[in-house]
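The following block contains the structure, expressed as structure tokens.
With one protein chain held back, the other chains of the complex are shown just where they sit.
Order as written gives the chain letters A and B; numbering starts at 1 within each chain.
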Amino acid sequence: MATLEHYLILSAILFCIGVFGLLSRRNAVGILMSIELMFNSANINFVAFSKFINPDILTGQIFSVFVIAIAAAEAAVGLAIVVLLYRNFDIVNIDKINFMKW
Amino acid sequence: MIEIPFINLAVIYPEIAIFTASVIVLLVDLFMKGEKQGTLSTITMLGFAAAAIIASRQWFHFETGFSDALIADNFALVFKLLFCAAGVLTLFLSVHYLNREKIFRGEYFFLILSSTVGMMILASANELITAFLGLEVMSVPLYLLAGYDKKKLLSNEAALKYFLMGAFASGILIYGIAFVYGNLGTTNFDEIYRALQGKTLYGEPLLLLGLGLILIGFSFKTAFVPFHSWVPDVYVGTPTPATAFFSIAPKAAGFAILFRLLFKAFAPMMPDITGILWVLAVLTMFAGNLIAIAQRNIKRMLAYSSIAHAGYILIALTTGTADGAKAAILYLLAYTAMNVGAFGIVILLGREGEKDLSIAGYSGLSRRHPIAAAAMALFMFSLAGIPPTAGFIGKFYIFRGAVSAGFIWLAILGVVNSLISVYYYLRVIVIMYMKPEAESDRVITYPLSLMVAIILAAWGTVQIGIFPNSWLNLVRDSVSGFF
Partner (left out) sequence: MIEAYFPIFVLFIFALITPVVMLLIPKIVAKREPTPIKDAAYECGIPAEGDARERFPIKFYLIAILFLLFDLEAVFLYPWAYIYKKLGLFGLIEMGVFITILLVGYIYVIKKGALKWQ
């Protein structure tokens, strides 16, 4: 029987993979996927908390629907920016995007 | 039948006005032929004006709606008015710039309008998920605005950096919200306040984690040190009028939600959080001011200076008192005026292709263009906090609030930082007035729209500085019902 802790640990693992991917990936699309992982780990938390703490009220589950929609919008905009960089300047590797130095 | 939750559309009338304007702008841009910049900017202006009128008529109404997820108290309304003012001023800054850089497209106005909708939701959010939605509705158009000059590599770089940092911050924020929800079983600010009674922050690991992540998320958005690394690059790469907008409106929105979060929802935890905010404030002020000294590009200097100004407002947040909130609102109003002015002069003196942005290039400006130099001097004095300008009044009330709340050291460090900042602001003035004229083929035209923006900004800077009383009454009213 899966308890709340199991879900929380799963989401923590997903979140850490997301953060790690975001910090270590070179490819912009890989980074977008890592961000998606972070959002979805929060979704798991919301649904798990909603089920185990207050199963009669669906607040947490509704939140996760909103987060999914937001994540889609973020992904669309991020992908658009990456595609623009690729089209105009032939870049997908974000290490190369470093033209400004302080 | 299902019982339909209490919806009070009056809460979001200003948002509806601006959203409607944004949709009309989008459709007109699609279907209108020929010259459309005038029409589109008029519609945008009307949208902001309508929202501002509605917001000012709701003063002291304290509307709530959407199951208490949104609240339109004076505190939210004053921020809504601030966003409208910032939007209108940005519009005046933009018209000439977009023509000069030949990058006019109708989506520009749409992006500014829809981002403002998000800020307004953020300012009146009384619930964590609503705040998150508002933050995203605000941020997503801003990412696009950063990359608006899509033929230019720097603009693209700015967009990507802003997006990556912003999305990262959103991920952290929503994860934190999930933990707060898990610990308290609610995301409504009033209910959080009630649920927190009798709890200590360090006795609840989930709550500590959640609140910490939420603070980090918002710190990224409002660019507190050490979460500021994206700011200079994004501010430089973004088209200048959009930079002006970035440095004012989203920052104000971030502070609006931080005040509501920390002063209302997490008020019982405030004694535990103060230490963190204290350190953040000191770091933000020192890093912003010290790095700004080394800058040669005026936009980069203003970027670091905006970080430092966020540090001053953090002092007000740290105090946790009504005086602090009042001082912060006053400071944000003053900061809006003087920063729009400074960016206006930068646009005025710039040339096509974002050239002529080095501070050294301003040498001897006073001889050939005395009006522009005088205006720039006014805004620099105000940013440095020298009387009788708006910046002085803002800083004065922030430091006074800190002292009366017992944060004497914080106030002293703030004053030290203002002294540091005088160095690099005055350097601009010295270069303009004392240095010999640079060899430059700079030709300045004085376009009407840009002059309107600069004059309005100068008026605001002087008005708040010399006649602060009516503004003090405004901010006093705006926190009524909040404490």
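We take it that a contact is a pair of C-beta atoms (placed from the backbone, for glycine too) under 8 Å apart; a residue touches a chain by one contact, two chains touch by 3 or more.
Here the structure is a predicted model, which is why all the values come from computation and not from measurement.
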Given A:13, A:57 or A:76, the one touching the chain that is not displayed: A:76
Contact footprint on chain A, counting only the chain that is left out: 62, 65, 68-69, 72-73, 75-76, 79-80, 83, 86-87
Touching residues (missing chain, whole complex) on chain B: 1-2, 4, 23, 26-27, 30-31
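Throughout what follows, only the chains that are shown with their structure count from here on.
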Cα-centroid distance, chain A relative to chain B, in whole angstrom: 26
Footprint of chain A on chain B - complex, ascending: 129, 132-133, 136, 140, 143-144, 147, 150-151, 153-154, 156-157, 159-161, 163-164, 167-168, 170-172, 174-175, 177-179, 181-182, 185-187, 232-233, 236-237, 291, 295, 300
In the complex with chain B, residue positions of chain A that touch it: 11, 15, 18-19, 22, 28, 31, 35, 38-39, 41-42, 45-46, 48-49, 53-54, 59-60, 63, 66-67, 70, 73-74, 77-78, 80-82, 84-85, 88-89, 94, 97-100, 102
